[in-house]
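Taking it in order: structure first as structure tokens, then the write-up.
A single protein chain has been removed from this complex, and every other one stays in its place.
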Amino acid sequence: MNWGEFFAMKGYGFYVWGSYGVALLIFVIEIALVRHKRIITLQQLRLLRDAEKEE
Amino acid sequence: MLEISNLACTRGDHQLFSGLSFSLSEGELLQVQGENGKGKTSLLRMLCGFLAPAAGEIRWRGQDIRDLDEEYYAEMVYLGHLNAIKDELNALENLRIGAGLAGCEVDDKEAIAALRHMGLRGRETLPVKVLSQGQRRRVALARLLVGNAPLWILDEPLTALDVGAVGLMQELIGTHLAKNGMVIFTTHQPLEVAGVETRRLTLA
Amino acid sequence: MNKLSLFGLLRLVISRDLMLAMRRRADVLTTLIFFVMVVSLFPLGVGPELGMLRKMAPGVVWVAALLASMLSLGRMFSADYLDGTLEQMLLAPQSLSVLVLGKILAHWMLSGLPLVLMAPVLGLQFDMSVQSLWVLIASLLLGTPVLSMIGAVGAALTLGLRGGGVLVSLLVLPLCIPVLIFGTGAVEAAASGMSVASHLSLLGALLVLALVFTPWVTAQALRISME
Partner (left out) sequence: MAINWFKYSAPSTFYGLAGKLVPWFAWPSAILFVIGLYIGFFVAPTDAVQGEAYRIIFIHVPASIMSMFLYLIMAAYAALGLIFNTRLSSMMASALAPTGALFAFISLWTGALWGKPMWGAWWVWDARLTSELILLFLYFGFIALHASIDDPRRADRASALLAILGSVNVPIIYFSVKWWNTLHQGSTVKFTGTSMHVAMQQAMFITLVACWMYAIAMTLARVRSIILERERNTQWVAELPEVRS
């Protein structure tokens, strides 16, 4: 079996890869969002701490 | 008797007060003092069971008010910043409905007598929207006259009242205390009741 | 001075809300006019072919009723919340659930009942048969109280929030889907000559279920929102 045939999925390639592609995209976005949120939260905590130190 | 032990209150991240303990027995008058934002209203709302204490207990006749629930509510009146009266209704209807929600059915005669006592003679059947702020407050205060709950919790009862009405309030509280009632209130104006020592609780 | 009974409280709350509504009649009328307008827009949108309209009628009337009942939900507790009456209601020495039930019933009388009464007239616009009209009335009579009850929970949860009006629809509409399905199902069954008993009894079951649980849930939601 060659790869071209595999990706064509006997004519259903668009539907199959469209499904998996979007699912993968969503997983990647979610992971990125969770990471981003953590960075932002830690940043805010540090800002809060610095503000308290100055007081 | 109302007992408060080790009460703490937090709003959001902020701790307003903690370790607050006091008790109030029959015939006592307690004024809650403190600057703005120190938790006076929050304390009173906690005594009404609106707010859950972050720590500590509020007991009425030895039982937690959260367990007593409706039994406790039958024995207390709360008057908040808001008057709880409807612009569309007249003073008489407002008073009768207010008393009804508090669990007592009041007939027109009793209601009119209470309103007249509060100095609203001739305005009983006017829609509340034509009354002044002070007169509306009087309508709200008339509720104190038609119930027989021993515990009064009054948040700024004197707002918008003129000198005459303040005198009326003093007299009202005095009579209530003489009947073994209990009153907790906050105010920014001086309120002294003849013959009764005002206990003071300061939130800092 | 007498102590008020539970039934007395229910009567007091209902009569109070009806009295307030009568002094602000415009609010009740707006909901009704909205309902009539939405239903009348459909033939303009899809064309006046009677066969299609007859087929669409139950769905259109029901969806319009659903949307119209969303409109008035925001008002259910907000006025009482703003002027402090709600605080006093939470302090009532009787069951808050009964009080809430009173408010729900009053809300239904003001927003649901007019829709039920208006629906047959609108059904005529869609050339519905007499029998279908009766079933439509019956299904609305059973279904609209459920909408008011589920709506009450949503209204209590979104009390005093910014954008509460849109939010309440977002929360409540998905939960109302079973009512919509059984309500329209009954009318469609009637139109195709089948028995409507199963649909109506399922609607009745939903009504009983909602009647038992939602006043209590709404009461809890109000306590949460008043904190």
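Going in written order, the chains are labelled A, B and C, and every chain counts its residues from 1.
By definition in this document, a residue touches a chain if its C-beta (ideal position, glycine included) is under 8 Å from a C-beta of that chain, and two chains touch if they have at least 3 such contacts.
Quantities reported herein were computed from a predicted structural model and do not represent experimental measurements.
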### Query
Looking at the whole complex, which visible chains does the left-out chain touch?
A, B, C
### Task
Can you list, in ascending order, the chain A residues touching the missing chain?
6, 9-12, 15-16, 18-20, 22-23, 26-27, 30-31, 33-35, 37-38, 41-42, 44-46, 48-49
### Task
Provide the residue numbers of chain C that touch the chain removed from this figure.
153, 157-158, 161-163, 167, 170-171, 173-175, 177-178, 181-182, 185, 188, 202, 206, 217, 220-221, 224-225, 227
### Summary
Residue positions on chain B contacting the omitted chain are 12-13
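The definition used in the following text is that only the chains that are shown with their structure count from here on.
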### Query
By number of C-beta pairs in contact, which chain pair leads?
B-C
## Note on the structure
Taking each chain's centre as the mean of its CA atoms, chain A sits from chain C at a distance in Å of 42
### Task
Just give me the whole-number Å value for how far the CA centre of chain B lies from that of chain C.
36
### Task
Mind pulling the residue numbers of chain B that touch at least two other chains?
none
### Query
Once bound in the complex, which stretches of chain B touch chain C?
48-52, 70-71, 73-74, 76, 78, 80-89, 93, 97-98, 100-106, 110, 146, 148
### Task
Please name which positions on chain C make contact with chain B in the complex.
1-4, 8-9, 12-13, 16, 19-20, 23-24, 79, 82-85, 87-95, 99, 223, 226-227
